[in-house]
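With one protein chain withheld, the remaining protein chains of the complex are depicted in position.
Chain nomenclature is as follows: A and B, assigned in order of appearance, with residue numbering initiated at 1 for each chain independently.
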Amino acid sequence: MPLTLHLTVNGEAHRVDLTDPRPTLLDVLRERIGLTGTKKGCDRGQCGACTVLLDGQRVNSCLVLAASADGAEVTTIEGLSADGALHPVQAAFIENDAFQCGFCTPGQVMSAVGLLAEGETGGDPERIREGMSGNLCRCAAYPGITAAVMDAFARMEAAEGERADDRARTEDRARQGEPA
Amino acid sequence: MTDMIEPVSPDTLANGSAHVRLGSNAGQPLTRADGRLKVTGRATFAADNRPDGMLYAVYVSATIARGRVTHLDVDAAKAHPGVVEVMTPANRPPLARDPDAKPHPFALKVDALQNDRVRYAGQPIALVIAETLEAAAEGAVLLAPAYAAEPARMDEATGEIFATEIAGFGNPALFEKGDVEAGLAAAARRVEARYTTPAQYHNAMEPHAIVAAWEGDRLILDMPTQAPALSTAEFASFFGIPPQNVLVRSPFIGGGFGSKAFATGPYLLAMLAARMVGRPVKMVHRRDQQFGPVGHRGATRQTLRLGAAADGRLTALDHTALSTTSSFDDFLEPAANASHNMYASPAMRMAHQGLRNDVGTPGAMRAPGEATGSAALECAMDEAAEACGMDPLAFRLANYAETDPQTGRPFSSKALRECYTAAAERFGWSGRPLAPRQMRDDEGRLVGWGMGSALFPCPMFEAEARATIHADGTGTVEISASEMGQGALTALAQIAADGLGIDGDRLDFRSGDSSLPNGGIAGGSGHTATAGSAIFTAGADAVRRLAEIAVADEASPLFGASNSGVEARGGRLHRVDDPSRSETYAAILSRAGLSSVTGEGKGARDPAAAESRAMFSHGAVFAEVTVDPDLAQIRVTRLVGAFAAGRIVNPRLATSQLTGGMIWGIGFALHEETVYDPRTGRPMNADFAGYHVPVNADVPSVEALLVEETDRHVNALGIKGVGEIGITGTVGAIANALWHATGVRVRDFPVKMETLLG
Partner (left out) sequence: MNLFDYVRPATLGEALGAAAHPGAAVLAGGTNLVDLMKAGVARPERIVDISRLPGLSEIETLEDGAIRIGALVGNAALARHPAVKAAAPAVAEAVLAGASAQLRNKASVGGNLLQATRCAYFGDPASACNRRVPGSGCDAKGGDRRGHAVLGWSDACSATNPSDLLVPLAALGAVVEIAGQDGTREVPVAEFHTLPGADGDAGGPQLRHGEIVTAVRLPADAARFAAASRYVKVRERTSFAFALVSAAAALDIEDGTIRAARLALGGVAARPWRAAEAEAALTGKAPDAAAFQAAAEAAMAQARPSAEDNAFKIALALRVAVRALTLAAKGTPERMPALPASVFAPTLSAPSPSAPSFQGTAR
């Protein structure tokens, strides 16, 4: 049963023609679209290497039937940093040596981005450890991963704070009739 | 941890190559050179390759432990849409080398469809090639193998026990010194205990993967390998082609831990498949296929007998191991050998026996022998300390080996005392109550502290490298080293930059494919030392050639200096007697009308040093465990290790290697175990939901301290190794902490709740 899917991946529209509905989202990304940054560590939802954002939420792409994701928006590791500037999570991973071989890393990074968006851990290391436990790392870079997520959280908070300050200043100026 | 990342001050090498200095790049805690690639998904692993016209292959795993395959429904598989070809023993193209031959002692027999025999569950018995991965996978199901099964031999009762002269990679299986029985008889305190460790599988996050393509009789392979250049000869021998006809590209390895060092049956099948269909073929193992033909840590049963005098000094140390191997090959986990070099004892005996079971052949897995053996040894030492009424650390210090207990040789360096002190202090060991069950946290949970000593040899293999200085003053260093997370691309490049006397950002470090000079094998914790030595000497050789030109050139400010009277630094040669007289590499080369100079180097152990010294990295690990007193759930709440491993090329990366190894110790102690069905030999937990490895929440606090150590014998660079030592010591430390928390001596790994529930 051939079928055609439409996916928006990293902001770009893709049409994918399949000869049958078996491929998972992971295999469509890797083997059809050619976005191989997302990794396959177990293919069974047990390791997190294949983590992507599906309509904004972190999921294991190896257990998503691609057909069921037709029309969805997907963000992969390739879509995280625009114009070569690293996402704060990516930068924090490098600085905290949050990986060794790097195979689990795309999944870890996407999971961390998802976790920060969920906004339930704050900078609490124990909550971060729990929230990142769906991502195995056989190199066992866990201390670095936890430190990196805490670090990224702090940076994003600070940046958010600055943005809020900027907004406040802009509003102030607006009130005083100055051009923004 | 960060406060331990201190740049090491530059120094000049003690021996040889005096005109280049190690230390302006090496020793710095640089972040990873490949960090950006890895966090953006642009680091290319083998399975990421998709050459034009590529097909997918999936191999079929045997589901019985022993017997014959009597039928495969090839027609059904071929009838499935997209299936291109099915390979079985009936049509498998010939190989130039018998997969069951052992042309050299390290060769392992592999399963490449040589016949219809099944020797273990998980063995490849057929291969399906298809246009899509999905079709290949379904084709594999449709083959629906039928078997004539023979009874499985999965334990000591059914397997054959055999005597052996060799354990591990060519090590003698027996070592005896003094009279063990007399030592035991004379002891004031004796301990005898039996420990078991299960089969463990490496389970790197990257499954074994290969993309194989033939161009005429040239074989192009994208695959992760811990020995890119070495493996070409191995693969070539199976196809009767010269090694230079094989190109192995392995820029990134998603973890190896010993499993990606050798040719495997499935790899050969993928190469055969590509030849059969005349198209590139990609084959990636499923996770369950990582539990079979790619080696594992063989199960052990170990018995330790220790005798100690009233003052705690050992009178005898007896360590015997029964190591499980396959029915058809001989690799034995050299567990007892872990007792050779750790503690001083007048009488020692370390011996091995083999047990044949219907499992895949085991092999090297992160700290082979040392991990299993030190787990048992450190537990037994703890039991002996208890028997002597001594603090475990004091007991170990009483048995500190000033010279190597096995050979009597002096150590090339040994800062183990400093490790004990540093780790004990950081951990807060002093004041630990001797008796168990004395400590609780403020929620009433039991808390225990334990420790263990860590040790790992510092082997060197053989490696070659090439270094070039270009007319623009930049450098290139080439070596087929392996980046598998240990940080080769970073640390080796740091050494390379120092070897060439240039800044790291002026260096082009080329690695990861077999056409480059042979970088040896990334294993045995000897890669940085071996490849690093080759790289450094290659750089020094290039600088020497450059210096020769300069000192002979009247127009050079260096004219007249002797070759060793110059020093390379920051892309310039300086006169040693007058550092203000210097010249850039570019100026020297341009005046000489040369576009580059190239040097070559080799890395290997100095045989004289090997004869005269015992060479080991050492460490001490302290563990705190917290145990729920009613429900017996365990958490390793704190691990502190201190390690002395000679020169540390990159403290940031070394620390990660060490903490990673220590976390493997958590997995060994508490989680990892393969559960085989006794009737079919199938690993029933062959996935990450069943075969547990630690998750992030299992690791609240792990610290590795680097203890300074200068070693003038191990190699010219003074580099030892940090890849494997972290797991040694840690397993015992955790088990000992568990006893301290609960009063229960755990002797079977991994620790199970029911052991504590009583």
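Here is the rule we use: a residue touches a chain if its C-beta (ideal position, glycine included) is under 8 Å from a C-beta of that chain, and two chains touch if they have at least 3 such contacts.
On a predicted model such as this, the values are computed, not experimentally measured, just so you know.
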item	value
Missing chain: touched chains present in the view	A, B
Candidates B:148, B:434 or B:631 - the one touching the absent chain	B:631
Contact with the hidden chain (one of A:7, A:64, A:98 or A:152)	A:64
Chain A residues touching the omitted chain (full complex)	1, 3, 20-22, 24, 43-45, 48, 51, 54, 57-60, 63-65, 67-68, 70, 111, 114-115, 118, 124, 126-127, 129-131, 133-135
Interface with the undisplayed chain - residues on chain B	63, 81, 134, 137-138, 141, 436-437, 443-445, 626, 628-633, 635, 670-671, 675, 677-680, 682, 684-685, 689-690, 692, 694-698, 742-745, 747, 753-754, 756-758
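What we mean here is this: only the chains that are shown with their structure count from here on.
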item	value
Distance from the mean Cα position of chain B to that of chain A, given in whole angstrom	31
Residues of chain B touching chain A in the complex	1, 31-32, 34-45, 47-48, 50, 81-82, 132-134, 138, 203-207, 252-255, 257, 284, 286-287, 483-487, 652-653, 655-657, 659-661, 663-664, 687-689, 693-702
In the complex, chain A residues that touch chain B	19-20, 22-23, 27, 30-31, 34-44, 46-47, 49, 76-78, 80-81, 86, 90-91, 93-95, 97, 99-106, 109, 125-126, 128-130, 132-146
